[in-house]
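Reading through the structure tokens given below for one structure.
The complex is shown incomplete by one protein chain, all other protein chains being positioned as in the whole.
We call the chains A, B and C, going by the order they appear; numbering starts again at 1 in every chain.
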């Protein structure tokens, strides 16, 4: 029985992939009077379905580790199915249904974690529902404009109507992707969610917001340009969106550096990455959209990889703070490589595909002549090196700082399999940066009516500004590495390993186990001394939202005081209201 | 912990302190000569400012005396250094650090002891916690005497050391390796439990002295 | 009395059975009959459905020529009747199967429950203003008594309070009835509707306000609903479920029925009711944020939904009205699930307070799962029925291009999420010292499961029933058809 259920679970998790292979044609039926649901697979949705098809089974696999949490497995099913519905939606109602199923099932999954506290879960669900309701409002407004729920370009609308629509839907999707200042729910929920589910949250669910943003562009005849004209070489409305994205990345990057917890760091880094994607969507050219999609792909691979690795660490050590870990490189080598490949992808370093994605975005920014945005984006993506380094130094390098970290063993095989698959994918795309472009991204661009950017071969990534060749790059690097290592080993001389991890040049001192040698927790603290960074880090939106919640509770108390338990007051109020309205009527109408 | 060889500690002091023969002419191949030449032209100095010698070492690097023209520059950490300068008297506390730093240096490595205090305790000859003869604890290649010696004297010491390196003579570190028991016994005598950890000399335990 | 299948049975059957209760006690048939009556009524309603869909059934029982009981079963009132019967069925089934408190299973409870059903059915069906008042009093009195059934201090207090406020409401309504009769000399609703326009304007307003206050108190609209939480909290959750499930709905239906029937142009009154509905919704949802007692929280939530329904019905467009009726049905199902779940939880943990229920979801997973389902549905999250009806309502507003109710409804739903999810979170709180749960009869879950199944079914496939509601809306809105059905085509 249990085996069959687990098999079923796996099949559900594989269903996005199966759907991609098997889906053709479309499906539609009436929900209620005048509301017709129709399912179809557009190339754009297909791209995001690919992301889901990668993330869903890879996250599902480690969830099958015993002891099984049946509730989580059961909730994962509607989550995946809801997301499929969302992507298959040919009309906004099924889009919304999928969106909402995704929202509540992910919330309930979040509750499965014993660490989830009230503030986190409330902020998660309230922000997501706010997003959903804004979406619904936007959908209804769209309906009032077009008279139909089918997703398609609008025609004959005024500027004001387009603006309202863009603001409603845009806000909904921006909450989902977690841009500033609507990001407050992201870090704590990614942090407190069940460890594996965080991977899915960051890898797949946040991408749905990206999907929505791109979908939003397709609603307008001339994408964002139709909203407010052009600025330099790009759409003026997109300039605003792009700045939102960039400010998000910058702030989130510094917040990530300041975190002392692996999962929180990854959460902020997700915000930052999605910020880049938002920027690229703001630029809106074919290069930029390709970059956005590419980055979405890479981010999914990387974040699923990283979160699963981190989940393995947490599973084996029970620790999640940088100061409690360290020196796991020897104890968890596969996880180390997982995180290593992950951060290389995350930081956008060549030769892994993270660079290809960033390259496209950078070039698109130059192409749009939005150089200031480019500078701000470089700031974020360079500062990202610091948290990437922290992420690998904290758990894996340095010194083991807790008994658990000293005795940890490698994560179970079921955690390692997805990691290895993802690593292989990332390396493959590093060799062939043009592969995702030609296979996955170009069809989307074609469907959106934009020019394609695929090059002559899979190995090449080409743009109008020039490109690079992944195979040559990889080979040169690998050959250089082998050569250097070989020559080095040919040199004469004794090379030996230190007899103890405490054999450090430490100003003549002899450090011991009790010496605070691990720099994991405090890393990046000195950034506070840089005026701009300090200014950013001292600020937060939590106070604002807590204040809002406090005001709501105060209002509740105030209004609640009306509901006193004394019948005479109820009667008095009824009579007074009656008399007052009568009086008002008599004054106005002349009784 | 360390094997007893023929004798221990101060019993065989005189034998140990004798210079192992007057610079027997060492035969070197072309490559070795080249390497020696490179080595002597480039000395990274870990200046251990224990006593008043620290004051005398600073001018060495500055414009007046300009040690850099001999290829002598400072190094921040023992890992990068070739030469350790013990500048003046060593208290027990500093001795421990000096030994530790010395052991952490990568071979080939040399020691220059600066000032009279390193030779016989100097003005601290009767101090209860000052080391009188540094070469009982670490092998000293060059002593530069004086109280304190001027930078010129120090440069002369360096040049002498360079000469020995150039000729391919065996440095003190060979001596340290060969007589580690003796050095360790001496160190233990004065430092007791405070002796630097033995893992830095793990080659010793790995079997055989090279 | 020749036709066995007439709307009269909806009132007569429960009344007759209730008055014959000593016999049933003797025959040990109390419980089967308690469940059986609404079941039979439900079957009756289903049997009448094809006829009703063709034309409204009008039944007049003449007592003395001008006086008589007019019953009118059209598509709109059919929905209410079916709803009342179905809700009654589930609630009584829960009482029977759930092996609940003895005071709910004795003769008095039997009588009052059946009277409540009879009264509500009568209110919904009647075509006569005075009878409306009578049924209003019947249902009111039985409701007061049901609240006080438990006979301990809180229950008695709740009963007394309900009695007081209910009487005030009845007085207001009676005044209105008297004034109408003075002005028109008729009590038949159709006749009144014809003559209403002839009444002088100020008197119309006075009558309208009196009715509004009277029915507003009963239908729990904003400035008149301060009694609701106390009564719901004091009553047994099953009883509260019935109040929220069909009693309020019946009053609300009556209110709107009167508005749409009496006024040739319901625009102004509709706007007033929309305003009241919006205020009810927002105020109740906000106040619910701070509630720590599950029954009280559910009471406020119920108020909020009532406000939404009032908002939808008050707008008077076909889509919103159909959606509003649909939402009535859905909300009844949802609240039934929630209140019955609350009953289970209260029985398990003795308390309904938030702090005492922390971690209850791990001790009573099934009950908690039903609570979650109900909560999701009441917030209008797909694929549950609350979504379908809310979507219908909102779509109606959007079609008309009116967006402020959309914004308010969505805002209210967001606030609602604020407290429902707090409860859900607390129910699943990881807790080392789980409270000891008392055993619950497993069959008690069956009625909840049925309602939950319907919640899901109506959410996934609302197209199965949407015709009914469209017809209901048309029947409710189409004043001319209603009048001609009673008074003949010429009028």
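What we mean here is this: contacts are C-beta pairs under 8 Å (C-beta built on N, C-alpha and C of every residue); 3 or more make two chains touch, one makes a residue touch a chain.
Methods note: contacts and distances are computed from a predicted model.
Not shown: a single chain whose UniProt protein name, out of "NADH-quinone oxidoreductase subunit H", "Hydrogenase 4 subunit B", "Heme exporter protein C" or "Branched-chain amino acid ABC transporter permease", is "NADH-quinone oxidoreductase subunit H". The chain not shown here is in contact, across the full complex, with A, B. Only one residue from A:446, A:480, A:558 or A:572 touches the chain missing from this view: A:480.
In the complete assembly, the contact with the undisplayed chain comes from A:524, out of A:62, A:194 or A:524. Considering A:493, A:514 or A:543, the position touching the chain not shown turns out to be A:493 (whole complex). Checked against the full complex, the candidates B:49, B:108, B:146 or B:197 give a single residue touching the omitted chain, namely B:108.
Listed by residue number, the positions of subunit A touching the unshown chain are 232, 327, 329-330, 340, 347-350, 355, 359, 362-363, 365-366, 369, 371-372, 374-376, 378-379, 382-383, 385-386, 388-389, 392-393, 396-399, 463-469, 472-473, 476-478, 480-481, 483-485, 488, 491-498, 501-507, 516-519, 523-524, 526-527, 529-532. Touching residues on subunit B toward the chain that is not drawn are 35, 38-39, 41-42, 44, 62-63, 66, 68-71, 73-80, 82, 105-108.
Everything below uses one rule, namely that only the chains that are shown with their structure count from here on.
Taken as a graph of touching chains, this assembly forms an open line, each chain in contact only with its neighbours along the path. In this assembly, the chain whose C-alpha centre lies farthest from subunit C is B.
Averaging Cα coordinates per chain places subunit A and subunit B 58 Å apart.
With centres set at the average Cα position, the gap from subunit A to subunit C is 44 Å. One simple way to say how far apart two chains are is to compare their mean CA positions; for subunit B and subunit C this gives 97 Å. Of all residues in subunit A, only 29-35, 93, 96-97, 100-101, 103-104, 107-108, 111, 114, 116, 118, 121-122, 125-126, 129-130, 133-134, 136-137, 140-141, 143-144, 552-553, 555-557, 559-560, 562-565, 567, 569-571, 573-574, 577-578, 581-582, 585-586, 589-591 touch subunit C in the complex they form. Interface residues of subunit A, counted against subunit B in their complex, comprise 494, 496, 498-500, 502-503, 505, 507-510.
Of all residues in subunit C, those touching subunit A in their complex are 161, 164-165, 168, 172, 201-202, 205-206, 209-210, 213, 217, 223-224, 226-230, 283, 286-290, 319, 322, 372, 376, 379, 381-383, 387-388, 391-392, 394-395, 397-399, 401, 403, 406-407, 410-411, 413-415, 417-418, 421-422, 424-426, 428, 430, 462-463, 466, 470.
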